[in-house]
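With one protein chain withheld, the remaining protein chains of the complex are depicted in position.
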Amino acid sequence: MAEGGLTTDLRSSPHLKQATTVEDIMRNVVYALLPVCAWAIYAFGLSVLLLLVTTTLVCIASEALFCRLANRPSTIGDWSIVITGLLLALTLPPGFPLWMAAVAAFVAVGLGKALFGGLGYNVMNPALVGRAFVQAAFPVAITTWTPPFLPGRFSELIPSTLTLPFTKPEPVVDWIEQNRIDAFTGATPLALQKFEQITTPVADLLTGTIAGSAGETSALIILLGGIYLAARKMLDWRIPVGVLLGAVLVSLPMWLLDAGRYPDPLFVLLSGGLMLGAVFMASDMVGSPVTPSGVWIYALFIGALTVIIRLFGGLTEGVMYAILLGNVISPLISRVTQPRIFGEEGKR
Amino acid sequence: MFGLSTFKHGVHPREYKELSNQLPIRRLPFAPTLVLPLSQHAGKPSVPLVQPGQEVVRGQPIAAADGFMSVPLHAPATGRIKRIELMPTARGPKTDSFILEVYQGSNQQHSYDNPQDLAKLQGKDIVQLVQDAGMVGLGGAAFPTHVKMTPPPEHQVDTLVANGCECEPYLTCDHRIMLEQPEQLIQGTRLIMRALGVERAIIGIEDNKLDAVKAISELLPAHDPITVQAVETKYPQGAEKMLIKSVLGRSVPPGSFPSAVGVSVFNVGTLAQIGELLPHGRGVIERVVTVSGPGVEHPGNYLVPVGTPVRFLLEHAGVTSGAHEVILGGPMMGMSVSALDVPVTKAMSGMVVLEQNDPDLHKQQAHPCIRCGWCVEACPMQLNPSMLGMLAASSDYDEMANDYHLNDCFECGSCSYVCPSNIPLVQYFRIAKSVLRERAEVA
Amino acid sequence: MSQADNLAPPPVETTPSFNMLRTLGLVATISGLLVVLSFRVTEPMIEQNKREAIERALFRLVPDAVSRRDFIASDNRIQPAGEGIDGEKLYAGYGQDGKLKGIALEAAAPGYQDVIRILYAYDPYCQCIRGFEVLKMAETPGIGDKIIKDPAFLMNFEALQARPNADGSGLEQAIVPVKHGTKTQPWQIDAISGATISSNAIARMLNDKSQLMSPLIQRNLALLENGA
Partner (left out) sequence: MAELPNRQEQVSLDTFLRGLWQENPVFVMLLGMCPVLAVTNSAINALAMGLASTFVLVASNSLISLLRNFIPKQVRIATYIIIIATFVTMVDYAIQAISLELYNALGAFIQLIVVNCMILGRAEAYASKQRLWPTIINGLGIGAGFTFALLCLGVVREILGAGELFGFALFGDSFQPWVVMILPPGGFFVLGAWLLIFAWFRQRREQAQARVEEQQQETVYER
């Protein structure tokens, strides 16, 4: 034997490796997102399918482009860019013009990721950077909602979807009127609550029979995806839990003070993009702190800030900015919450 | 398992103990040539007592201790010293070694007995006998045992902890020793307790070796000062500080020895050898070595003379055609070797041969850190390997040591093991430590 | 640096204080002359510009007006504008026949981004607000700036009621914004859906200002009509 086939390889210990890799994590996040995408397509129709395809393809193409420009090996294979593409589409209104979605995807990858040096170096969640950009650039289009379950959703597109590049989207009001079923409204539950004090029933929020961003409507499906990931240990359960807890901690006292004006905590949790943000975006590993206590601070901060923006700010939804701010301060949180090392736990 | 006492963090690699833990210890034939480094222990190398060309008898002391931080060396076989020359060893650079040609005709009788009346031995005598036996920590640290038995006077040691965790995957030699030599283990433990003057001893064993727990407990009378305690099977349970935390709940402060919290820790293999050798006044000349891994045809625990070349051991255990990497020690902390001529030393507990396509052995390119925090959750010292890794990448070694406790890392490998980005964190830390050491020496 | 360099004290440059004062004095004099000169040259042009700007806005708001006169409201009374009188400015517009056609007033309130400042026209005869011009705003283009573009919103100001109450302490009916499409009363402002904050700001500033000024104007109507 020995002299024969034994070619030895010199490596540093440890010589064993847990099988889970970055690709595995990212791939599983994509799996968890697929049901959310499926529901979004089912609820809003072909337009959302096109939206998903557009953002994902543009994200992949931009990633390839930036990797080439920076002379880096292509990182398309690590799946993270697919997550960015899918998440971005899920945060946009269903009838968002495709050309604007493409702009968002390009900005997400360029400004949100490539500029910082690619996966692992980005400070903020790329998908949210892209969305924040189009929110600022096209404030009208990004607040144009369409109701779900319109009868024509699988046979025709929402008229704004195929807007020519650089032109204004067609108004969708007439189209909604033609297609309308009485029960559904184009206003989002958050807007209804904020401006008209109409609270949408919890059952609708859970199942997603409401207007809103493509992927945020069904809290239930998002939650299932989160549970899947948490069970596979590919998601830090503390982040979604912390975000939701933070939201409750702020909204509960407000609701107790003035139930007529402020929404109840359950509504706060289930409406808008809070669930999607808590499960899939705040929990993005790159943007969250590494230390256990830091994770709690970060998550509670996002949850609390979301509700503060919603209740006291000019915007109806605050998840996006809350998460982006959380991302920005997370290195700081990591730094000040260094774990107390073994043998020094008791000391100050 | 819930409810078992344990430490925070750590990892759960697959154990692979089933490859060898059911097989009794077997004795291997003597290799034709033994290689005996003069430095098989931490501390000063021993001083040769014999000349090249001289014949030696099995058990005869052939090198003497050079001061307190040193131990003697005994001839593992009857034969002739061919020469003393620089030979490669598993750890670090080449060192002076005896090359011993074994007489194949010899019956290899042990003829250097110096029987002791155990009842009469004082603590001091035991310490001396342990040093004379050339005893070192057989778990891998190779720290001279008698030094551990002499804690600094400012520390009051009240408990002896016997380390039967064997948390490294694949390794089962301690497990087999506990099953096959429980009497010797208890004997050795009582002797050291007497030397240390402690009233209590706890044998900590991971709960994947409950048969060993049973075997030892059965031999202990009720209310014996020695107790056996099962601890959670988790890597690195066998690290001194972790085990003390698990069985006693005491935390050894950073940079301190266990004696700072009143504990002395000994490997069960060491204790069993002491129990075996001390009554006869013999020296350490052989040990049990686990040879295992997917690349080994006949995994098992082999009793071999110290100095047996690794190659000889592998030839007897058989190596598969896919064998690719030979690791001395366990796969988490051991080192891979290229030269198979290195010998088995006193502290070598096993060797693991991995195959090229081993599923656990990922050799993909490293990704950038995605800050998943898994390493932080894994580090038993509760350091922040993620931050340390980033600092290492930018060569901020001083910051690593000053602000992030680099020197408290004992290189258990948990962080590298869990890292989904395949970042060789432990390797970074080793480099950082050695750079800092060099700088300190220059300054 | 060598040891010797460190030890030697740096040579102290001594500039006499007189030189410093001389230079500063000279420079200050030149500066003063230049500033005064340019102020003298530009002042009439600037005044002209300001007047034209106000007049343009006034004549747009009060289309029948051909001339204007300024008044100042302070200490709960109105008097003709003149040197040394500080207070709220009112620009009264008069028609060809010399009759009062409308009064323009400034109002301001915080909008979505920054304070919105407007000039609005008050018609003392129908006791209503007839249109406004934005003097300054930084509302989000495409959303907040609908307050000057949205025809449905501008319809509110054809004749927005701002009638003083009987005892002259405020408005009979406060000006309030209502949700888009639910305006039923002449004192209500039909808000723009999607630009609620900006439209509410307009409603708020008109209400605040009218509560104060409408009664005051009605009381001093004679003065304003006479123009003296």
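To keep things simple, chains are lettered A, B and C as they appear, and every chain counts its residues starting from 1.
Rule of thumb we're sticking to: a residue touches a chain if its C-beta (ideal position, glycine included) is under 8 Å from a C-beta of that chain, and two chains touch if they have at least 3 such contacts.
Keep in mind that this is a model prediction, so the values were computed, not measured.
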Where the missing chain makes contact, among the chains that are shown: A, C
Which residue of C:K50, C:R77, C:K99 or C:K179 touches the chain not shown here: C:K50
Missing-partner contacts on chain C, residue numbers: 13, 15, 19-20, 22-24, 26-28, 30-31, 34-35, 38-39, 41-43, 45-46, 49-50, 53, 136, 140-142
For chain A, the residues touching the chain missing from this view: 100, 111, 133, 136-139, 141, 163-164, 166-169
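FYI, only the chains that are shown with their structure count from here on.
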Chain contact topology (line, ring, star, complete or other): line
Chain whose average C-alpha position is farthest from chain C's own: B
Separation of mean Cα positions, chain B and chain A [Å, integer]: 49
Whole-Å separation of chain centres (CA-atom averages), chain B against chain C: 85
Averaged-CA centre spacing for the pair chain C and chain A, given as whole angstrom: 44
Multi-chain contact sites of chain A, meaning residues that touch two or more partners: none
Sites on chain B at which at least two other chains make contact: none
Complex contacts: residues of chain C adjacent to chain A: 112, 140, 142-143, 179, 194, 196-197
In the complex with chain A, residue positions of chain B that touch it: 7-8, 11, 13-14, 169, 241, 245, 251-254, 256, 311, 314-315, 318-319, 321-327, 331-338, 340, 352, 354, 359-362, 364, 367-373, 375-377, 380-384, 386-387, 404-405, 408, 411, 413-414, 416-418, 420-422, 424, 426-427, 430
Interfacial residue positions of chain A with respect to chain B in the complex: 1-2, 5-22, 24-25, 78, 117-121, 236, 285-292, 295, 334, 338-346
